[in-house]
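Removed from the display is one protein chain of the complex; every other protein chain stays in position.
Order of writing sets the chain letters: A, B and C. Residues in each chain are counted from 1.
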Amino acid sequence: MSEKPTMIQALNRALRDAMAADGSVVVFGEDVGALGGVFRVTDGLTAEFGESRCFDTPLAEAGIVGMAVGMAMNGMRPVVEMQFDAFAYPAFEQIISHVAKIGNRTRGRVRLPMVIRVPYGGGIGGVEHHCDSSEAYYAHTPGLLVVTPATNTDAYGLLRAAIEHPDPVVFLEPKKQYFTKEELDLHPVPPIGQAVVRREGSDATLIAYGPSVPVALAAAEQAAAEGRDLAVVDLRSIVPFDDETVTAAVRRTGRAVVVAEAPGFASVASEIAARVSERCFHHLEAPVRRVTGFDVPYPPPKLERHHLPGVDRILDAVDDLQWEVT
Amino acid sequence: MSEKPTMIQALNRALRDAMAADGSVVVFGEDVGALGGVFRVTDGLTAEFGESRCFDTPLAEAGIVGMAVGMAMNGMRPVVEMQFDAFAYPAFEQIISHVAKIGNRTRGRVRLPMVIRVPYGGGIGGVEHHCDSSEAYYAHTPGLLVVTPATNTDAYGLLRAAIEHPDPVVFLEPKKQYFTKEELDLHPVPPIGQAVVRREGSDATLIAYGPSVPVALAAAEQAAAEGRDLAVVDLRSIVPFDDETVTAAVRRTGRAVVVAEAPGFASVASEIAARVSERCFHHLEAPVRRVTGFDVPYPPPKLERHHLPGVDRILDAVDDLQWEVT
Amino acid sequence: MERLIDETGAVVGHGLPAPEVLLDGYRALVLARRLNEQAGALVRQGRLAVYPSSHGQEACQVAAAAVLEETDWLFPTYRDVAAIAARGVDPLDVLVMLRGEWHCGYDPIATRVAPQATPLATQLPHAVGVGHAARLKGEDTVVMALCGDGATSEGDFHEALNFAAVFAAPVVFLVQNNKYAISVPLSRQSAAESLAAKGVGYGVPGVRVDGNDLAALTVVLTEAVARARRGDGPSLVEADTYRIQAHTNADDPSRYRDDEEVQRWRLRDPLLRLRVHLTSTGALTPELEADFAGAAEEMAAHVRAGMSQDNALDPAELFAHVYSTPTPQLREQAAQLAAELSGGDR
Partner (left out) sequence: MERLIDETGAVVGHGLPAPEVLLDGYRALVLARRLNEQAGALVRQGRLAVYPSSHGQEACQVAAAAVLEETDWLFPTYRDVAAIAARGVDPLDVLVMLRGEWHCGYDPIATRVAPQATPLATQLPHAVGVGHAARLKGEDTVVMALCGDGATSEGDFHEALNFAAVFAAPVVFLVQNNKYAISVPLSRQSAAESLAAKGVGYGVPGVRVDGNDLAALTVVLTEAVARARRGDGPSLVEADTYRIQAHTNADDPSRYRDDEEVQRWRLRDPLLRLRVHLTSTGALTPELEADFAGAAEEMAAHVRAGMSQDNALDPAELFAHVYSTPTPQLREQAAQLAAELSGGDR
C-alpha cells in the first residue's frame, strides 16, 4: 500500500494473514461474504479463500455465535462479525452462558479458540443501536478476554493475537477510528494483556482504551500547551487487566483520570477507578476522576458531541485534581 | 399468618395486593400459573385472579419480556418472572435495546411500567446457570431501575413500589433468602432509591445489598464481639443509587468495605468503591476494599462456599483497613 | 401465490377491491413513491444522513396502512417510512430519526404507530403484547407487524409467531420479502419452500401474495385483519417483492447483485401495473393523475421546507427522558453539562 492504510485495512490484513497462516481460521457473519462487511473489514476474503472459509449466514446473531462455539469445539478457529455493538445483544446468552464458560465447565477439556469481532462506540453520527459502548457487559463476564485496539498497528497485531489465542476473545473495534490512516507495523504482535504508555508525563495520568485513546492524547497535547504534563496509558486489553503498567503510571504522577465513552455507572471505568484508588491509595494527591459517557442511552447524532468525553471535559477533570492541595 | 412469613410469602403477598389494587397488573412467565412458580412466588394467583391475570407462556424469555413491553405500551402493568438469573439472558436484547430505552426513544411519550422479577445469586447449592449474580448487566444499562430487597418487609414494599413505578424495574430477588422467615410489616413502602443504615457503627462501614446484607450484618456482629464497631448500609436500590446515605455513612467512619456476591471486575461493587473513593477521598483512612465473588463462573455447589463473600473474608478486609496508620 | 393484477396490468383473479379503493390505493402509491424519491434527494443533498428506501415495495407499505382502522396499531421497521406516512403521520416527524435529531419523532400512543424498529424482529413480540393486552381489555384492536425476509431468521420472529398463535393474539405479520437482507440473498436466509410456509410450524395460516400487486395485498391483508378482529388469531403474510434501490444510500448493491435482476423487477413495478389497470377501466383520468401528482408535490415541498428548518435541540434533553423522573445521578450529570455549556467550566 502506497498510502497509509486505514484501521479497516489493517484489520482486513490481519484476517487475511491469519487465514493464510492457518487453514482452520474461518470467518462468518452477516454480509461478510460478497459485500465484504458493511465496513469492508472482510473485503475480498471470500474471493481469496473461498465460500467455505468466509461466508454469509442467516440473520441471527445467537445462531452465529452458537455455530462458532460448535465449530471451535470441532477444531476450527471461527472469527465472527457482529455488525454493530447493539446487534451483538441477541447473542448475549450464547456469549455469557457458553462462550465464556465452556472451558471452565469442562475443566479445560474443551477450549474455544474463537473471536467475536464487535465494531463499537460512537462518534460516527450513527442512529440508535449503532453506537453502544458495550465493553462492560463482556468485561464483567469471567471467561472472556476483552481486547480493544487504539492504533492500526495494534488493530493488526491484537487481532492476530486474538485469533491465535486458545481462549475466546471479544474483540472490540473502535468504529470511530475505522477510517483513520496510520503507518502499519506488522511485526510486533503485542501479547494480550499488556497496556502501553502512549505518552509519558509527570503531572497526572490519563487512562483510556479504544476510541478514547486519541481523545486522551489530544487532551494531553492541549494540556502540554497549558503547562501540564500528562501521561496517557492505553489499556489495549481490558481483560486481562495490566495492573502493573497502570499502577506504575499512576504512582509516578499521583493523579489520575479515567476516560471512556460508555455510561459510567458500573462500567469498566468504575473498575479502573476502583482498582487505582485501592492500589495507589497512598500515592494519590486527589481522587481518581472518571470522564465517561453520561448514564443515558446513546443520544441521537445531533447531540452526541455533548455526551462523548471530549478534550475539554477531560481537561476540566484534570483541573479538578486538587492541584492547590499539594 | 400465625407463623412468620418467608420472603417468598412476602413477595406473593405483594403480587396479590398489587393485583387486587390495580386491574391492569398482570403476571406471566414460565410455570407461574398452575404451579405457582418454581419457587411458589406466584402461588395461588391464577386461582384468585383468573387465567387472564396470571398465566403461563411458551418457554421463551425474549418473547416474555417482549410481550410485556407491548402490554405495557398498551396500558397494562406486566410483572414477568425469569425463572433463574441466567435464564434472563435470552431476553437481554429486549431488556437492553427496548425495555431500557423506549421511554427515552419516544421522549417520554411511551413509558413502560413493567417489572422483571429475577431470582438471583447463589448459596443454595444450585447447579450452573442457577446462581448468577447478574445485577451489573442491568445496573450498567441506563433506563432501568434496579432494585433488590434484603428483608421480607422490603421485599414486600419494594415490589409494591416497583409495580407502581412508571418506569421499568429489574427486581432482583435474593433466592438465598427466599425461605428466611421474618416479621412482615406491610406499611412502610420505601421509595425506590433510598438506602438504609441497617446498623450504626463508628469504625468502618460495610456497604451491601440483597443477599450480602445478612452476611454483612453477621460480620458486624462478629466484629462487635472482637471490639470493632461496624456500620452496615443496605442499598436496596442499585439504580438510582443513594449517594447521600452511603457517603454520609462512610464519612462518619472513614473506612469502608463493599460486599457483593457477583464477580468483582467491572461490577456494581466497582462502582460503589469508585464513587466512595471519589466522594469521600479526604475522609478515607484506608483504601475502600471490595469483598466480592471471584472473577470466575459460578462454581459447583461443593465449592461455592470458597467463592461467596463470607464473614471471615469480610473481617479480613476490615482488618486490612490500615488501623495502625491512624 | 395470490395475485389479482399481473405486471402487465391485466386482471388475473376474482374479487378485485372496489375501484374507489384501488384509486385511493393508487393515490397513496404515488405519494409513497414521491416520498421515497424526495428522501433520496435529501440524502444526496446531505440534508438527511441516511435513508432506507422502499422504492419498489410501495404496495406493501400502502396496503399495510390502508387495511387498518384508526384504533389499530402499526409496527414498522426502519424501511417503513412510507407505511407510517400512509397511516397519516407527518413524514417530517417520521424523518426526525434519520435527521439525527431524536430516535422517534412521532407520538406512538397518539398515532398508534410503534417507533420504527432497528434491531431486527424485536418489534414483533411487542406487537403480540399490544394485541394481547387489547384482547384482555376487551378491545377489538388489530396489530399489523412488519418485518423483512432477513428478520425471519431471528429468534424473536419465532417467539413472536409462537406467542401470537398460542394466545390467538390479533396480529397480522407481514413479511416484505424483498429478496435481500442488505447483501445476503434469500437463499442464505431460508431453505424453506416459502416464508409463508413458516406459519405451519406455529399453527398460523400463511399466505403468499404478490407484494407488488396492491389489489391482491389489499384483499389478503383485509381478510387477515378481519380474522384477527374476529378473535380467530394471527396470520402470516409473505409479500413477494423486491428492493429496487440500495439497502441505504451507504450500500453498494453492485457488490452482490447484477443490474439485470433489478431491471426484471422494475418491470413488475407496483405503480405501473395499477396505473395501467385503472386507466384501462377509465377510473383513473388524466385529471386525477394530475391531482395525485399535485398532492405528491405538495407533500414533497412540505418535507423539503421542514428539512431546511434547523430544529434547536436542547442538550438537557439528553437526561430528560431516560426515566420519568431523572435520578439523582442524572441530575448531577445534567448540572455538569449545563455548567460546561454556560462556560462555568473551561
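Just so it is clear, a contact is a pair of C-beta atoms (placed from the backbone, for glycine too) under 8 Å apart; a residue touches a chain by one contact, two chains touch by 3 or more.
All of these numbers come straight from a predicted model, not from anything done at the bench.
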Touched by the hidden chain, restricted to displayed chains: A, B, C
Among A:Ile8, A:Val27, A:Val41 or A:Met71, which residue is in contact with the omitted chain in the full complex? A:Met71
Touching the hidden chain, out of A:Ala20, A:Ala47 or A:Val110, is A:Val110
Thinking of the whole complex, not just what is shown, which of A:Leu145, A:Leu303 or A:Leu321 touches the missing chain? A:Leu145
Footprint left on chain A by the chain that the document does not show: 26, 52, 57-58, 60, 62-63, 65-76, 78, 90, 93-94, 97-98, 101-111, 142-143, 145, 166-167, 193, 239-244
For chain C, which residues lie in contact with the unshown chain of the complex? 153-159, 162, 165-166, 168, 187-193, 197-204, 233
Suppose we count only contacts with the excluded chain; which residues of chain B make the list? 30-31, 33-36, 38, 56-60, 62-63, 86-87, 89-90, 125, 127-130, 265, 294-297, 299-303, 306-307, 312-313, 315-316, 319
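Note that in this section only the chains that are shown with their structure count from here on.
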So which chain ends up closest to the centre of the protein, judged by Cα positions averaged per chain? A
Between chain A and chain C, what is the separation of their C-alpha centroids in Å? 36
Could you work out how far the Cα centre of chain B sits from that of chain C, in whole Å? 40
Could you say which residues in chain B touch two or more other chains, in rising order? 90, 93, 97, 101, 104-105, 142-143, 239, 241
Contacts with two or more other chains, residues of chain C listed in rising order: 102-103, 119, 155-156, 317, 322, 327, 329
